[in-house]
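Take a look at the structure set out below.
Of the protein chains in this complex, one is absent; all others appear in place.
Up next, chain A:
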Amino acid sequence: MDNESGTDRYPSPAAARVLPTAATSDETSSSRRRLGRAEWPTVDGPLGLSHDDSLEHARRFFKLGFLCLPFLWAVNCFYFWPVLRHPNSHDSHPDLRRYLVGSAIGFLLFAAILSSWALTFAIGGEHLFGHVWNELVMYNVAEKYGLTGWI
């Protein structure tokens, strides 16, 4: 049909005819979704990185995370969530997924270790640690070194 009816956005009975332009765009988008392709690698969609830049970005974050920064790994996984969700995406580089899976595993591992230590410390308390607990707990450390006196 001509473009004029293509721009007619009021739903009307006359618009029951399938318009070629609208139909093809519908088909491509739904087929992409069926195949599970991530059109955009980042969670920001068209505002985020393109496929070429995202590999470099993911690699940098993955490597920086080894400096005791698991939060960077988490941010990496969050940012490239569509790539993690659709494993058989053909658009993205295969290495990208490797970095993301590595980041995810690293973050989960680190979180497990840290939370187990923190919970042991909090729940165990003095019974488990003895008087070392009083020396390690944060509010005593803050008092000892006067860390809250700056404000």
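What we mean here is this: a residue touches a chain if its C-beta (ideal position, glycine included) is under 8 Å from a C-beta of that chain, and two chains touch if they have at least 3 such contacts; residues count from 1.
Following the convention adopted for this analysis, contacts and distances are computed from a predicted model.
**Q** For the chain that is missing from this picture, which UniProt protein name fits: "Calcium and integrin-binding protein 1", "Presenilin", "Synaptogenesis protein syg-2-like" or "Palmitoyltransferase"?
**A** Matching "Calcium and integrin-binding protein 1", "Presenilin", "Synaptogenesis protein syg-2-like" or "Palmitoyltransferase" to the record, the invisible chain is "Presenilin".
**Q** Touching the missing chain, which residues of chain A?
**A** On the side of chain A, residues 3-4, 7-11, 15, 18-19, 22, 26, 30, 42-50, 53, 57, 68-72, 75, 78-79, 114, 117-118, 121-122, 125, 136-139, 141-143, 147-151 touch the unshown chain.
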